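If you scroll down you'll find the structure; I have some questions about it.
With one protein chain removed, the remaining protein chains of the complex are shown where they sit.
Coming up: chain A.
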Amino acid sequence: MTAQEIIARLPYQDPFLFVDTLTEITSEGITGQYTFNKDAYFYKGHFKNRPITPGVILTECMAQIGLVCLGMYMLKEELRGNAIPQIALTFSQIDFFLPVYPGEQVTVVSEKDVFRFHKLKCNVKLYNEKGELVCRGKLSGMIKIPEKSEL
């Protein structure tokens, strides 16, 4: 399954898609990038006259690349046809170190901890363009491919 195929099958769209490219994918981990659009809706409110990417959005970016894209790659055998995975974030614990400003590109690096019974747990790091660590932590989620009857 290629990076383009994974991104095309993600269950997100603008304004809540936070994956541009996937540059490395194996069954042990994934690396991907996203550039925050300087006109994104959340900058109007976070914060007043001082736009900074919210931590929940950074967490979402880490989860979309680090859990969902990796999970889809893991389930590539089951992801035949046009099936779109059903996903749920079940755990997040992230420490934040640096701000991300509008227009910045970030790189997410996720390493698989456990993938059993359709649950994926990962150690995920997010870096800025200078290669500085912006945030890191643990994320877990459940991913399943719906049966045809559920579609």
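To be clear about the criterion, a residue touches a chain if its C-beta (ideal position, glycine included) is under 8 Å from a C-beta of that chain, and two chains touch if they have at least 3 such contacts; residues count from 1.
Definition applied: contacts and distances are computed from a predicted model.
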Per UniProt, and picking from "Altronate hydrolase", "Phosphopantetheine-binding protein", "Spore germination protein" or "ABC transmembrane type-1 domain-containing protein", the hidden chain is "Phosphopantetheine-binding protein"
Omitted-chain footprint on chain A covers residues 88, 90-91, 114, 116-119, 140-142
